[in-house]
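Of the protein chains in this complex, one is absent; all others appear in place.
And now, subunit A:
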Amino acid sequence: MFSFQTIVENLPTLLGAARYTLLISVLGCAQGLILGALLCAAALSKRTALRRAAGLYVSFFRGVPLLIQLLVAYYLLPVVGINVPPLAAAVLTVGLCAAAYLSEVLRGSINAIPKGQAEAALAIGMSPGDLWVRVLLPQALKIGLPAIVNELILLVKASSLVTVVGIVEITRMSQSIASSTYRYLEIYLAAAFLYLAINLVIAAAGRLLERRLTV
């Protein structure tokens, strides 16, 4: 017999765990976007060393599973004398990984901007910083928005991996509730709908932003 009662009783606990999912997703995404923009600038730089460094970074963080990255960060950082709480290590790792993907989305978007856009900025004497912040990134964000929203949704779902460093977010919490109540179906369904709700909000925000950016 399907028990709504179980869901209702355990929802506050699940929502409490959802805070961690949200925290890791939001901070990871912010970090990913900022670092991703910098990486993208490096990847498009005239300086070979910068381009190579960005290339190596992307290859590593895109090529190694996030799960392994989390474990490496968790066990490696203390070894080299850096003691950070698991949550910080998780946010950092998720952000570093997201940056690799987002930088490639942004690079593609920047390459899609007509060259004349940058030339017009350079011709009036705009600095490289302003060129990026005022002219290139706003256009790149618009071009890349659908792909960026994809990445953010993947990020929310990937946040379940941080359980390996001991953080109890939605997935971990639902496992634990399920195994103590033996109500697997109900609890996992509740978890599924929580993820879905978060991602529907992200998708809606993306569509709203897309409409606002279209002129």
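Please note the rule applied: contacts are C-beta pairs under 8 Å (C-beta built on N, C-alpha and C of every residue); 3 or more make two chains touch, one makes a residue touch a chain; residues count from 1.
Note that in this section contacts and distances are computed from a predicted model.
Q: Just go with whichever of "Amino acid ABC transporter ATP-binding protein (PAAT family)", "Glucose-1-phosphate adenylyltransferase", "Non-ribosomal peptide synthetase" or "Cytochrome bc1 complex Rieske iron-sulfur subunit" UniProt uses as the name of the absent chain.
A: Result for the unshown chain: "Amino acid ABC transporter ATP-binding protein (PAAT family)".
Q: Which residue among A:Pro12, A:Gly63, A:Gly81 or A:Gly125 touches the omitted chain?
A: Touching the chain that is not displayed is residue A:Gly125.
Q: For the chain that's not shown, point to the residue among A:Arg19, A:Arg62, A:Arg134 or A:Arg207 touching it.
A: The one listed residue touching the chain not shown is A:Arg134.
Q: Identify the residues of subunit A touching the omitted chain, counting contacts across the whole complex.
A: These residues of subunit A touch the chain that is not shown: 114, 116-117, 119-128, 130, 134-135, 138-139, 142, 213, 215.
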